[in-house]
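Got a structure for you, written out below as structure tokens; questions coming shortly.
Here's a slice of the assembly, chains where they normally sit.
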Amino acid sequence: MSVTALSDVVVRIEDLQKSFDGRLVLDGVSLTVRHRKIVAIIGQSGGGKTTLLRCLNLLEQPDRGLLEVAGETIFSGSSVQCRDLAKLRQSVGMVFQKFNLFPHLTAVENVMLAQLRAGVPEQDALEKAVQLLRRVGLGHRALAYPEQMSGGEQQRVAIARALALKPSVLLFDEPTSSLDPESTAEVLRVMRELAEDGMTMVLVTHELPFARDVADWVVFVDGGRIVEQGTPADVLGKPRELRTRTFLASYAAGQ
Amino acid sequence: MMFEVPWGEYAPALLDGLERTVGYTIASFAGAAVLGLALALLRVSRHRALRIPAAIYTEVFKNIPLLAIIFVTYFGLASAGLKLDVFSAGCVSLIVFYAAYLSEIFRAAISGVHGGQQEAAEALGLGKISTFAYVVFPQALRSALPGTNTMLVDLLKSTSLLVTISAAELMSEGRLITSATFRALEVYLVIAAIYFGLCYPLSQGLLWLERKIRAGVPLTPKRRRRLKAARAILEGAST
Amino acid sequence: GDSKTPVSDAAAALGTLEPGVLKVAIQPYAPYTSLVGDKMAGLDADILNAVAGKLGLKVKPELTDFAGMLAGVQSRRVDITIGGVAWTAERQKAGLFTDPPYYSPPAMAVRAGEHYRTVQDLQGKDLGTVEGYVWVKSIQAVPGAKLHAYPDGNGVFDDLGAGRINVGFLDPLLVLAAQKERPELKVETQYLTAPSAADVKAHPAYQYFQQYMTAFYLPKQATALEKAISEQIRAMYASGELTGLIKKYGGDPAQFLKPAPEIAKTRQGVDRPADWQPPSI
């Protein structure tokens, strides 16, 4: 990565460490995500991908390291620096594997909730929510409850929900791995559009073809460390590390 | 043999008793729900110091007969110098007893809300209180409803135990009539029918409410307005 | 309430919980105690109403059950409880009893056509009473008899009617009232020949098959009130008021208002002075 203006950096992670019950799960991870870039994180199960993502909005508190999001230091040394956790989380949208929509609220209310809690006036929040649902192709489903929607629709509502507070970066944790191929296609289409609109994204995924297609940067994580990173063409096409090659081979075998 | 009791004569007294029964039920249930929710929150807390006393409370009151609680609250506390009036003593007894049961139901409902919900809410920047109020509580309420409703009907029926502290509710009136007429069976059947007439519509009404809520029908005017506004925007575009 | 009614000094000196007011715990126990509107009615109620009137006290009844009556007195929620309460040596340890407003003859409820005259006739039979009544002990002492204790008199009558028991021991006026209210049960009143002194000596519990003494029950602290009420009761024996009331409820004054010879001894030196004599007409 070449040196760019600092203002260009949306997420900066330096030497991040995190352990659970004394077991190191993130072991000195450093990573920079620039404005309008898409970073795909790939790797074996249990490698620490989800944990890394969750540290970025402090759903998980690291043990040590530096975390900067949208120009603000939110964690440094071994303590949280961020005064307003709510504000941080508003600037970091998150989309989960299991969608985690609020089942008691309609799609449009799911998208409105965070805005209302953040003080956006009712009518503005509503209009914004409808606009976002239309953007993900679900204007006609605005009044449906999650359980009345297919998995793909739910995940698209979850994306709209994550976008509602205009985050500087969107985090995705295996957004399509609970979905059938058709729903996967729907969701990936929406994500591709977001990418084209210049959204900054960090994406944990098993969809290597998609990663190859849309990501600007691919990071292979294993055993809590970044083993290899680079352009998709490099990491997925001509991996340098043995572990990366093994992983890619096992992936190909599964297909 | 049946209906030899001059019910017409006793109707005003029974109506009076009915009114008291309903009064005890409403006041006690409201109190028990509040105390039960507080206990449930203590019991899902991360701190042992909060969890344990709440657990002990629940175990104690779940395992002694309500009659004993009523007796001790009214007479026992009086001997100890705290003289609650009949209504307060009756309500306090029912509240402390049913709060124990309700806290179990509420606790199960709260911990039954999927962990991902809390996480999603936090990831959206909702604070602890907002997360509970707008995400966890509404879902917990839904799964707690059936058990809670059973308890409400049970509480209504249990007001009959307040006889012993001269609460003058329905069952007390029934006993008075029995003693005057010596027609216990007839009186008990009529009293049972009155209780059924109270409880059945109540439980059916609650079931109806349960179904409405499960079907996602908006119950508050605010939500109804919001959904109407959403519909307006959506339809405005389609025309 | 209507505290505007002036409370006389004499009434205030009785030390009721609320000056000028007599709080009375009763249970639904017609024709001894009952509640009509907010007034109490029945034999015991009429007697106490008359006494309270003379003492300048306003009666405030509270309807409860037997346990509630006792606990109400002991926790000082009420001043007094009434309603066929029998005096016993053990019970008097837990409070004060007035002089007997009347005596109860040993009446039995039996099914029409059956005859029981002596304690011997009761042996091996199913005998019912209300739990808490003094007869529980007496029945337990009858050889071979099976005790059925019910929470109230209705159980006794219903089971007598259903043939589950042979004899019901109840307060005599209760049997008379039930006979009148529920003729279809075909229940009759019979009087047991009191067991002999020798019998009672052999089976001390048989004493309750003899005439026994009812009284009003008050908390230990209420000595002034108890004394005043006992005095008024004695006055009512003398004035003939009690004779009138007993007749009103279908009782025989000779049975109800004349103590058997043993009565005096039971309370002398227990909760009454050694020279105490039971009131009588």
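Order of writing sets the labels: A, B and C. Residues in every chain begin at 1.
The criterion applied here is as follows: a contact is a pair of C-beta atoms (placed from the backbone, for glycine too) under 8 Å apart; a residue touches a chain by one contact, two chains touch by 3 or more.
Since the structure is predicted, the reported quantities are computational estimates derived from the model, not experimental observations.
Copy numbers of the protein chains across the entire complex in this file follow the formula A x2, B x2, C x1, with one of each shown.
The rule is simple: only the chains that are shown with their structure count from here on.
Contacts with chain A and chain C are shared by B.
Nearest to the common centre of all protein CA atoms is the CA centroid of chain B.
Averaging C-alpha coordinates per chain and comparing to chain B, the farthest chain turns out to be A. For the pair chain A and chain C, the distance between C-alpha centroids works out to 84 Å. Our note on geometry: chain B versus chain C, Cα centroid distance of 41 Å, whole angstroms.
With centres taken as mean Cα positions, chain B sits 44 Å from chain A. In chain A, no residue reaches two or more other chains under the touch definition. By the touch criterion given at the top, residues 114, 116-117, 119-127, 130, 134-135, 138-139, 142, 216, 223, 226-227, 229-231, 233-234, 237 of chain B touch chain A in their complex. Against chain B, in their complex, chain A makes its touches with residues 57, 59, 85-90, 92-94, 96, 98, 100-104, 106, 108-109, 112-114, 117-118, 122-123, 126-127, 129-130, 139-140, 142-143, 145, 161-162, 164-165.
The part of chain C that touches chain B in the complex is made up of residues 25, 27-30, 34-35, 62-65, 67-68, 71-72, 74-77, 152-155, 157-158, 177-178, 181-182, 184.
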